[in-house]
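Excluded from the complex is one protein chain; the other protein chains are retained at their positions.
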Amino acid sequence: MKVEAKTCHEQTHRPLFTWTRMWAVLVLAGLLGGLSLSGSSSAGELMAPPRVHTPPGAADSADEPLGPFPGVVAPEGTYEGKNVEQPIEFPHDLHADTNKINCLYCHTYARRSAVAGIPPTSKCMGCHNVIATDRPRIKKLTEYWEKGESPPWKKVHDLPDYVRFTHERHLKKFLFDNPDMSVERVDEVCALCHGNVKKMTVARKQKPLTMGFCTRCHEANDGPFDCQKCHK
Amino acid sequence: MSKIEFDRRDFLKVMGVSGVAATVAGCDMPSYITSEEGAEEVIPYLSPEEFVIPGVGVHYASTCLQCPATCGIRGRVREGRVLKLEGNPKSALNTGKLCQMGQAGLQTHYNPDRLTKPLVRKDGALAEATWEDALALIEEKTGPSSGLSGGRFAWLTGTISGHQSVLLKAHLESLGSSSHFVHEVINTRVWQAVCQDMLGQSMPRLRIDKAKMVLSFGADFLGTWMSPIHFSADYARFRSGEDRGMLVQAEPSMSLTGANADLWVALRPGTEGVMALGLANVLINKERMDASALPAAALELINQYGVSRTTKMTGIAGDRLIRIARHLKERSPSLVLAGASAAGHVGGYQSVQAAMLLNILLGNIDQTIEASGDFALPQLASVSGGTSDLSRFADAAGAGKLDAVFFDGSNPLFAAPNHLGLTEKFDSIPFKVAFSQFMDETTAHADVVLPMASALEDWGTHVAAYQGGDHEIAFQQPLMEPIYPGTRSFGDMLLALNSMRNPGSYDGLEDYYGYLQSAVGSIPGVLKGEDDEAINVSAWNRILQDGRLQMPVDTRAFTSNLSMDDMDVRDADPAFPYYLVPTPRGTLYDGRHANIPWLQESPDQISKVVWNSWAEIHPVTAAKLAVEEGDVITVTTPDGVLEVPVYIHKGIHVDVVAVPMGQGHEDYGRYARGRGVNPLKILQPGSDAKTGELALYGSRAALAATGRAGRLIKMGNTETQHGRKIVATITAEQQRRNEGDS
Partner (left out) sequence: MSLVRNFIEDWSRYRRSIDEGGFHEYEHMWGMVIDLDKCTGCNACSVACYAENNLAVVGEDKFENGQGMHWMRIERYWDEPNIGNERVRDTQEHGASFMPMMCQQCNSATCEPVCPVSAAYHTPDGLNAQIYNRCVGSRYCANNCPYRLRYFNFFSYYEDSWPSPLDMQLNPDITVRDKGVMEKCTFCVQRIRSTKNAAKMEDRQVVDGEVQTACQQTCPTSAIVFGDLLDHESDVHKLWHKHQTRLGTTKQKKDNPELRGYRLYEQLNTEPSVTYLERVRDV
């Protein structure tokens, strides 16, 4: 059985976390620690790092929040991600909003695996063999395909290597096991952590994806609170 | 049910303020802990198979080639990379289990020192070349127009079997040569010869699990002998239950099997056969066992080895000998094995023969030694290596009988003792081609070096020399795409070499995979019915999924041809009062795993030393030399000197110095180079008269302290438990009382 060795979908293994960095965090935390003892809200907001880069004209419609859906308390927190330059400027809005393509059609691994995965290039070509073949972006895609390569997409939503997030279980809880939800509304579930991707072209990080963001949601939605569930 | 709410924040208050600060702050880490957007690339699959899901591992069956036992493995593959190897539960040989060498197969495959491009010798030095140039040179020197033929050409390989062996033989035939030297330092050739001569079958099945007592003369069946993982599972059954088996191990220095013995006996090297005859003597004369199965000549010989003579020659106390004999009689069926330390002497054959005689006397044949017959397809059967081929090869090379040699899977220049003078003889061969993954000592002396795909990147079939019950062909399939595009499959190379000699002979086959499929298809009833034209693809896929193909077992019974020759025990040379034992260990094996960091850092099972060589000596010897652990001594034989730090323990005969093999590489990558010493180099000449196998255990040595302290890096600093109950031990009697059928 031949196996493609082309990709590395998962995390690279370069350790991001070092002892010296941790001390910096601790010292900072020590200064702020007293403040956080009484309140139930975390010290997170106090420490949210300043965002210097806001891409001009990028944030308008994408910031429009989706309404909450039944069976979930939406996690608080926003984040203004920077524009990431992708090899091809993929229009999420055109696919997911205008053409109403379900998120799971392309990000099909999300319900079967820990990672959602970037769709294989063959999936893009499945449609774009015939659709919109004259457009510059599709021409670029076809070029990659004919070279036998996949576009080197940039990771937008990345977690540190010591965090294990699983897409399949979150989808199961919020979507498949949720009697009030249907697969057609999967975009609302995705939006909890990915923001309203339907209104973006290239995906931009809209949620902080910090531990505070995760734990607030776990608290509100009765998620597990065992450290080793996510860190191992 | 009462449930007390346990709030982590309250808990932290108890823990103290610093903890609170850190953990609460930890809930929203600054962004440099969260990974930045756009910093990493994520490249999707181009066109994946339906079952390939990122983040989900898939297991593929294959075959382990880390030692000649050919256990089945399953590799966990994720995102196109093989991450972990496990035993293949469907393999009758290892039933899902794997040893440390097998686990470390990953680091052979991912080794940073692999060869990635062909090399051709130009002006005395190896230089990078293209595959076309390298193959053109091979065609020039060995192709049809080269005029090369007959015994002027030879292959030198390690143990080889399956379809690689078929193609290799075809290549030899195309050159009209029959010179195939098969070299393996750690082997069972003498045992096989004795079984063949006395029982009519070279590899009978050994039922350790059925035995109630195992007496082993240096057969390290848990570590390096024959098929260690198969025997380990047998051993577990042997040890459990009401009839927990008893293991007695007699050998010059403690092996892993010896470390697990109920009774470990330090034996003077070369006297294994004497001890076996002495035991037979006690069994016949004291225990009144029926000896009618033995020929008169053997009985006569046995009668010469009475208790006092045996004691004198072996150094074992008479009462102990009698006790072992009594156990053997009481615990029937038993099993007597003889391994490397018995066979590695000038009279090695006789020693193993004596052990087999003991089996016959004890009635173990057809009880714990079962007929296993030959492999159904003899052309695929294992061609097991030995050291006699090394000396034959040295002779042929030295006599200028070879014009061209191809070698694969063997490192003779590392393993050959100095007395063979192999390096000079090897260099005198005009054309040498290495099919190699690493720049080892032999490859460094080649004229053309062809970089091979690793065992986890290649196709192949393998047949174990020792089959555990069912007879199987083991399938090796790639667990991932080759890491280096410059490497090629050994099977493909064999096809290319054959096509070079006989153009058109393998037309219609795209590659070795195609060859394998059609070759397996030609085995009746496997992939095709009698009249079928095409092969059954789902049957083929099932074989690959299982990694195994069962073959009919030859049910031929043993034939009996008993003979017994007298022992050949050599006297000590007073100038060299010690015996030098080059210990085989299932870590670096014969040195082939010295380039694996996991195994270099895996503490030796007996001494717990890592990353280095050491010499094991008895405390009595240490006192004589006035050395302490870690002090450097010289080990001198007439053929050379080693300087090595000592490890002192009592699991060794007083007159023995044991130096493990595996280290002492001049080359072989960053992890192996310039580390430790190679005891094989200084072994003395001598070989077993019957089989020609080198007498690896027959060397004598002199020891001297250097007065220097060396570096002995060990795991743990304590040799005993100091009275603590860490490993608690009870007697078998107690266990028998408590656990009938556990």
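Labels A and B are assigned to the chains in the order they are written; within every chain, residues are numbered from 1.
What we mean here is this: contacts are C-beta pairs under 8 Å (C-beta built on N, C-alpha and C of every residue); 3 or more make two chains touch, one makes a residue touch a chain.
This structure is a prediction, so every number in the text was calculated from the model and none was measured.
Novice: Write down which of B:Pro378, B:Pro485, B:Gly525 or B:Gly716 is the residue touching the left-out chain.
Specialist: B:Gly716
Novice: Which of these, B:Asn260, B:Ser499 or B:Ser518, touches the one chain of the complex that we don't see?
Specialist: Per the contact definition at the top, the residue touching the missing chain is B:Asn260.
Novice: I need the residue numbers on subunit B that touch the omitted chain, in ascending order.
Specialist: 1-4, 6-8, 10-12, 14-16, 18-19, 22-23, 26, 33, 55, 78-79, 81-87, 94, 96-100, 102-104, 106-107, 110-112, 222-223, 228-229, 232-233, 235-236, 239-240, 244, 246, 249, 254, 256-266, 483, 586-587, 597-603, 605-606, 608, 610-612, 618, 620, 649-651, 654, 711, 713, 715-716, 718-723, 725-732, 734-735, 737-739, 742
Novice: What subunit A residues would touch the chain not displayed?
Specialist: Here the touching residues of subunit A are 10-11, 13-15, 17-20, 22-23, 26, 114, 160-164, 166, 168-169, 172, 226-229, 231-232.
The definition used in the following text is that only the chains that are shown with their structure count from here on.
Novice: Using mean C-alpha positions as chain centres, tell me how far subunit A is from subunit B in Å, no decimals.
Specialist: Centres of subunit A and subunit B (C-alpha means) sit 49 Å apart.
Novice: Mind pulling up the subunit A residues that touch subunit B in the complex?
Specialist: So the residues of subunit A in touch with subunit B come to 1-10, 12, 16-17, 21, 25-26, 28-30, 32-34, 36-37, 42-45, 47-49, 81-82, 84-85, 109, 112-115, 117-122, 145, 148-160, 204-205, 208-213, 215, 225.
Novice: Hey, which residues of subunit B end up touching subunit A in the complex?
Specialist: Interface residues on the subunit B side: 8, 17-18, 20-22, 24-49, 52-56, 60, 77-81, 477-481, 544.
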